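My questions all concern the structure below.
Every protein chain of the complex appears in place save one, which is left out.
Coming up: chain A.
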Amino acid sequence: MDGPHERHARSVSRSRTPTRFAYAQPRQRRKHRETLKDCCKKIVAFMCTQVGVGALLIGYTVIGAVVFTHLERRGNNTETIDVEAFRNSTVKKLFLVVMKNNILDRSGFNQDMNKVLKVHQDQVSQIFKHGYDERPVEEIWTFPAALMFCLSIITMVGYGNMVPKTFEGKILTMVYAIFGLPLYILYFRNMGTIFAGCFKWTYRRLYECSTEKDENRKKIIVPSTACLWVIFAYILTGAIMFSEWEHWDFLDSTYFCVTSLCKIGFGDLVPGADVNASNHGNQTKIVINFLYMLLGLGLIAMCYNLMREEIRVKLKEMNEDFNQCLEDTKIRFLACCKRCRKRDLEYEDY
């Protein structure tokens, strides 16, 4: 009734304003808190699902790439010096061989040469096994390459065409893997459900379009052949793409796609590892390989999800069938036995 008047009075009187403040502030604070809470909840929920996990994964790899490039570029590469030293010593040895065989005995000369060269080769290839790569460190640890390296750690592919050589790099790799693997598994699961949902939806739509709505809508299960076709098509596109770019033969690029999507990752064939090609082209290739891998692993997760469902149903059916078959044979066998016994009995009676 006298609301406006009271309010007016409150606003006017100085003595009453603090009480009003004290009354109003908690409510505001609570509101703040609730909005904050809601925000937090939303962020966490977003991070744990769908796009968030993908973003998290990509962010993690980017951070890892930055750190690894920083660490590994700082490391002095003693290997180039070693190789130089090996070469110098080989030259010396060759000279000694020449001096020794100065009577010019050709076969002896050739044999000794071969031996010395073999030793040289062994030394160099030993170093090479541990990751020596005639290029300087700056060229090896470019940003896209480091990105690929990080992805190969957390997805457990492990190509091994580039490996950490510094002490800190090795330790960081282990730590990085420990935190990265659960993240990747989360990504795998999430992507699996999302892709499976999308695929199921499209499949259902297509199914409904192609077969008119005469049947009642029951649960449509995506057949595993469809999943396999999707995977097959994905591998095929990858194979064609890589064979076009890298001038591998078709079998090689198929082999590469399968082994890397199966997370085996031998590392005998890696796109963008060709030294002779231009550096810029290599890096785009690496980035595209990165995307190809991410998407492909998601697709595999999808197929895994869909096929698990189907296999479960199939197994149940198979179990029932098997049981029925057993029952059938049992009944038949019993009938046969009965007949035999009857005959026996008749015979004995006779």
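To be clear about the criterion, a residue touches a chain if its C-beta (ideal position, glycine included) is under 8 Å from a C-beta of that chain, and two chains touch if they have at least 3 such contacts; residues count from 1.
The criterion applied here is as follows: contacts and distances are computed from a predicted model.
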item	value
Per UniProt record, name of the chain withheld from view ["G patch domain-containing protein TGH", "Potassium channel subfamily K member 18", "serine C-palmitoyltransferase" or "Ubiquinone biosynthesis monooxygenase COQ6, mitochondrial"]	"Potassium channel subfamily K member 18"
Candidates A:L94, A:L186 or A:I221 - the one touching the absent chain	A:L94
Contact with the hidden chain (one of A:Q28, A:Q126, A:T202 or A:T284)	A:Q126
Contact residue for the chain not shown (choose from A:L57, A:L71, A:V137 or A:I153)	A:I153
Absent chain, residues of chain A that touch it	33, 37, 83, 87-88, 90-92, 94-95, 98-99, 102, 104, 106, 109-110, 113-114, 117-118, 120-122, 124-126, 128-131, 134, 152-153, 156-160, 163, 167, 170-171, 173-174, 177, 181, 251-252, 254-255, 258-259, 262-268, 273, 275-276, 326, 330, 333, 337, 341, 348
